[in-house]
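With one protein chain held back, the other chains of the complex are shown just where they sit.
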Amino acid sequence: MNDVLRVRDLGVRFDTEAGEVTALDGLSFSLGEREILAVVGESGSGKSTMAMSVLRLLGGAATVSGSVELEGEDVLALRGEELRRVRGKRAAMIFQEPMTALNPLQRIGAQIAEALRNHDPEPERLTQYRDRVRELLERVEIDDPDRRMRQYPHQLSGGQRQRVLIAMAIGCEPRLLIADEPTTALDVTVQAGILDLLRRIRDESGTAILLITHNMGVVADIADRILVLRAGKLVEQANSAQLFAAPEQEYTRELLEAVPLLGGRAEPSTVDDNGPALELERVTVRYGGGVKAVDEVSLRVGRGELLGLVGESGSGKSTIGGCALGLVRPESGAVRLFGTDPNRAKRREALELRRRIGVVFQDPGSSLDPRMTIGQCIAEPLLVHREGTKSGRAKRIAELLDAVELGAGVADRFPHELSGGQRQRVSLARALVLGPDLLIADEPTSALDVSVQATVLALLARLHQELFFGCLFISHDLAVVDNVCDRVAVLNRGRVVEQGERTEVLGHPSEDYTRRLVLASPVPDPVAQAERRRARTGEA
Amino acid sequence: MTTTETPERARSGVLRRLIRHRLALTGLVILVLMLLFSFLGPLIYGTDQVHTDLGAVRLPPGPGHPLGTDELGHDVLGRLMVAGRVSLIIGVIAGLIGTAIGAVWGAVAGYSGGWLDLVLMRIVDTGVAIPALFLLLVAATLVTPSVGILAVLIGVVSWLVPARLMRAETVTIAEREYIKALRAIGGSRTRAVFRHIIPNAIGTVMVNVTFQIADAILLVAYVSFLGLGVAPPQTDWGAMLSKGITYTYDGAWWLIVPPGIAIILVVAAFNFIGDGLRDAFEVRKRAAQ
Partner (left out) sequence: MLRYLTRRLVFAILVVFLVTVLTFVLLHLLPGGPARGILGMEATPDQIARFNQEKGFDQPLYTQYWDYLVRLLHGDLGDSYTKNEPVSALLAQRLPKTLLLTVIYTLIGIIIALPAGIWQAVRRNRAADHILTTLSFLLYATPVFFLSLLLIILFSQVLPWFPAQAAQDESLGSVLADPGSLVLPIVAGAAAVVAAFSRYMRSSTLDNLAQDYVRTARAKGTSERRIILRHVFRNSLTSVVSMLGYYIPVIFGGALVIESMFNYPGIGLLFWSAAQEQDYPVLLGVVLLIAVATVVGSLLADLAQLFIDPRVRTAKR
C-alpha cells in the first residue's frame, strides 16, 4: 500500500513549570493516499499535539521521539531549510481558529501568494501569482475572487476565512492535508460546506486528509477510518462503519453514548401552564446605532418550562439572554419577569425580581472569580441579597454542592483547582442558591467535552425535576436542545423564524431555515449521515 | 490541565518564580543592599551632614574620606547615605500614592463606562498633556518642599499611567462572566469594583507599583536637579548631582559619579523586580486559563 504518512512510536513530552508532562505515548499509525483518517478524542487526549508534531510546529518546550515518515522521509530528522521545504509543500495544515490564523494586516491575496512563493524555485513578486491565487479561490468556492484577494481577513466571514486557509494549504498540491478541528469555530451550516469542500479536494486530487476533531458527527460524515485517542494513548483504530456500529473498547462506547442525538427523544413534552416566568414582547436591540441585533422578538418561558433558543452565531441569541438578565437594554419592546418589567419597576422591586433569577454562562474559565473560593462564589448571591446568617449560608452552600454532585469538601478550594465540568457545576450551584424561579443558561455546556456535557445535562434535568424552575436554554447545538428542552424557538438574524413544541419544530420543521439547520447538524451515524448529506445537497 | 495548587502555594509560586528570575533576584539584592546602606549605614559610618567644614572643602577621595568631601566640607560617602534615605522615602511613597489614585480612578472609569468614563479619561488626557514639571514648579512656589510634601506632590502628578493601565484592565475584567453574573442578580457597582475587579487586577497593580517607584525616584532627581528639591541641609541624590555639576570642569568627579550610580542602581533594581514580577504573574495567568 502506498502510504503518505507513516507514524511509528510517536511520543511527545513537554517541559513545563510543573516538570515533564507526557502528551503522547507510543502512537503508531499510517495513512494511505485518498484516505480520510479522523483522530478523535476529548481534551487532553493529545490529538492536536499529534497534528502539530507532523510538521514540527510544537516549539522548543516539546521533545518529540519516534518517527514521522512523510512519503518515506523522516520529518523528525529534518533541520532548518529542509524542514521549511516540506512545510506546505508535502503536507499542509488547516487550523481551528480562522479568526486568528490569518495575518490581520495583510491582504488575502498576498497571504495565499506567499504560500506559493515559499515553494517556487524562482520566487518573484507576490503580485505575479495573481492568476494562480484566483484559481485557488475559485477552487474553494469563494465568491468574487478578484475582490476577495484585495480584502483583509476581518472583512471575511468565519467560513470564508476557513476557505482561504484551505486555498493556502492546497496551493502547492501537498499529498497530505492536516486539518486540526477545521470546523469547530464555525456554524453547522458553514461546517457542512467546509466538509463537502474537503471531501471534494480528496476526490479530485487524491489528497490524504488527517482530520483532528472532537465532533463524532463530523467524523461520521467524512472519515474513512478512525483513531480514538485518550490521554496520549491509542484506544482503538477501525473503519468508520465498524467503529460506529460495533466499538470494541469500553471507552469508545462511552464516548459514542455521550453524544446527544438529534431526534433521540421521541415522545413530545407536555407542560402545564403555570403562568409566565419570562416574557419578551416585540423586543428590538440595536448596537451602536447600527443593524438590529434583535428584531421584534417575542418569547415566553412558562414556570417550570424549558425553552430552547437555538441559532447560529450572530443570530442574536445571547443578546436575548442579556435582555432577560438586564445586561442589555432593548431599544423598544418589553421584557417582563413574572409579569413585571424590571426596567420600568422601582429599584427595590427590580432587585426583588432579579433575586428570582439565576444564570449560567458558557465559559468555565471566566464564570467564577479566580480569587474567590468555591464557597465564596456560591455565597455571593446570598450576600448581594443579604440573606441568611453565616452558618445558614455555609449550610446552604454544602447543600448545593451536594446537589450538583461535587460534595461540600470543595467549598474551600479555588476555581483553578477544578476541571471545566466541575466549574460549570459550581456555576449551576451559584445560579440555584437563591432558589430561583427562572434560570437563564447561555450555552452552558458548549465548552465541555461530550462525556462531561452529558453528565452536566443529566444534572440539569434532575435539578429541574426537583426544583421546577422555568429555563431559557440558549444553545447552538440542536441535539442538546432536543434532549433538554420542552419547547424550541429558532432564531435567524435577530428574528424568531419558528417556535413551538420540540418534536414539532425539530422533527417536522415548517420553515426552510430550520430544515436546513436540522439537515446540517451532523449525527454520529455514518449511514444516517450519508442519507442526510444526500437530502441536503439534493435540496441545494 | 488542572493544577492542584492552593492559593498559598500559588502565591509562593509567584515568589519562587521571582527568585528564579535572575534579573529580578539581582534587583532584590541591589535594593536590599541600598536600603541597608541608606538606613543602617549612618549608624556604622557616622558623619556630620549638618555643619559645614570649610577647612575640608572638595577633598578628593582619600584616608578619612573614602569618597572625598563636597563644596561645604561634608563627607560624600556619608552624604550619599542620608541623601539615599530622602530619595528612597520620597520615591516609595510617591509611587504608592500615584498607583493608589490611578488604580481607583481607572477602575471607576472602566467599570462605569458611558459618560463618566468619558469625562474621567479626558481628565487623564489633560493631565498627560501638561508637563508634570510645570505643576511641580507652580507647587514649589506655593509651599516649601519638605520630604513629606515632595512625596505627596510627586505622587499626585504621577497617577496618570496607572489610571490608564487600570482602566484597560478593568474593561477586560468587566467582560468576564462572573461580573455579568453578578450584575444579572442585582449586585452593586461597589461590590463589583472592590470585591472582584481590584482583587483581580492586583497583579497588574503590583507590577506597576515597582515601575512607578522607579519613575518617582527619577522624577525626584529631576526636580532636585532643577533646584526644586528638599531644602538644605537635607539633600537627595539628585540635589547632590546638581550641586556637583558646578565643579565638573574642576575635575571633581567624586561629586557626580557616586550619586549618579546610586540613582541608576536603585532605579534599575526596581525595574528588574517589576519585570520579574510581571513574568511571574503572567505565567500564573496563563496557567489559570
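We just call them A and B in the order they show up, numbering each chain from 1.
By our rule, a contact is a pair of C-beta atoms (placed from the backbone, for glycine too) under 8 Å apart; a residue touches a chain by one contact, two chains touch by 3 or more.
None of these values were measured; they are calculated from a predicted model.
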item: Selected residue (touches chain absent from view) among B:A100, B:L120 or B:L135; value: B:L135
item: Residue of A:V4, A:L24, A:M50 or A:L165 in touch with the missing chain, whole complex considered; value: A:L165
item: Hidden-chain contact residue, picked from the options A:T22, A:S43, A:Q106 or A:T503; value: A:Q106
item: Which residue of A:R34, A:K89 or A:R356 touches the chain not shown here; value: A:K89
item: For chain B, residues in touch with the removed chain; value: 22-23, 122-123, 125-126, 128-135, 137-138, 141-142, 214, 218, 221-222, 225-227, 238, 241-242, 245, 248-249, 253, 256, 260, 263-268, 271-272, 275
item: Positions on chain A contacted by the hidden chain, ascending; value: 55, 57, 81, 84-89, 92-93, 95, 97, 100-106, 114-115, 118-119, 152, 154-155, 165, 168-169, 171-172
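Here, only the chains that are shown with their structure count from here on.
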item: Geometric centre distance via CA averages, chain B-chain A, whole Å; value: 46
item: Of chain B, residues touching chain A in the complex; value: 1-7, 10, 17, 176-178, 180-188, 191, 195-196, 199-200, 283, 287-289
item: Chain A residues within the chain B interface of the complex; value: 17-18, 21, 44, 325-327, 350-351, 354-355, 357-359, 361-363, 365-371, 377, 380-381, 384-385, 413-414, 416-419, 427, 430-431, 434, 440
